[in-house]
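First up is the structure itself, then whatever we jot down about it.
With one protein chain removed, the remaining protein chains of the complex are shown where they sit.
Up next, chain A:
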């Protein structure tokens, strides 16, 4: 039981990082029906920015997260304007392939400038310590990751539900033409969506860098893919679904690893994707919608 609870704790902190990344996938998909495969690499860029803020500017974790979020938001908006906007009316496969291109571009640009090697994130900025509850130990880092992720998700939920821009985002994602008739600036709303989604990925990048102590230009590939699976698992386009999917995938992966299946932990996640696509393609929270002609 203790092992189970311990793995659950580990899984929750990893899962909340997946959830942050999955949110960006799901929001972008919701609004322009694009699987933004470059999203995982924005998370990588976020990790590098966090690294430089901490090692170069000698600032703490919170400023690092904020700066990484701002920079990634900007990066997301620029990518959308340059790469995706001209393809808004092209077929979906065109945008999808472009997204893969953007992903490779970010990975290898980073590699060109920073080298392919792994860099070590300094851990002296973190509060050292372990919380013992029963037999379960929770490190302060895990706690911090979880708290920051939850705060960001609450903030997102507030933006989407209560603010004017959030309502505009929901309106555009259900019906862009009708939204235009309300006087909503669709392009600006899409930019905001990219900004918010990328900012969350940036925050996740810094958090994961701190969690694993290491960053590299290709670090976004696997977590990006897993976050995508998390978004599909919860129901792509549905925000609470991404949160749930992210946490579930994180917990599942950690449990598999914790019970001796380290070698299979990635495979299990991919099996989940296959199963969900076979059994309930619209995801856990998704409704089966008929396409209207």
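Just a few scattered comments:
Definition applied: a residue touches a chain if its C-beta (ideal position, glycine included) is under 8 Å from a C-beta of that chain, and two chains touch if they have at least 3 such contacts; residues count from 1.
We take it that contacts and distances are computed from a predicted model.
Per its UniProt record, the hidden chain corresponds to "ABC transporter ATP-binding protein" from the list "ABC transporter ATP-binding protein", "DNA polymerase-3 subunit delta", "Replication restart DNA helicase PriA" or "succinate dehydrogenase". One of A:111, A:180, A:214 or A:282 touches the chain omitted from the figure, and that residue is A:180.
Note on the undisplayed chain: of the listed residues A:8, A:171, A:268 or A:284, the one touching it is A:171. Think of the hidden chain as still there; on chain A it touches residues 164, 167-168, 170-171, 174-175, 177-185.
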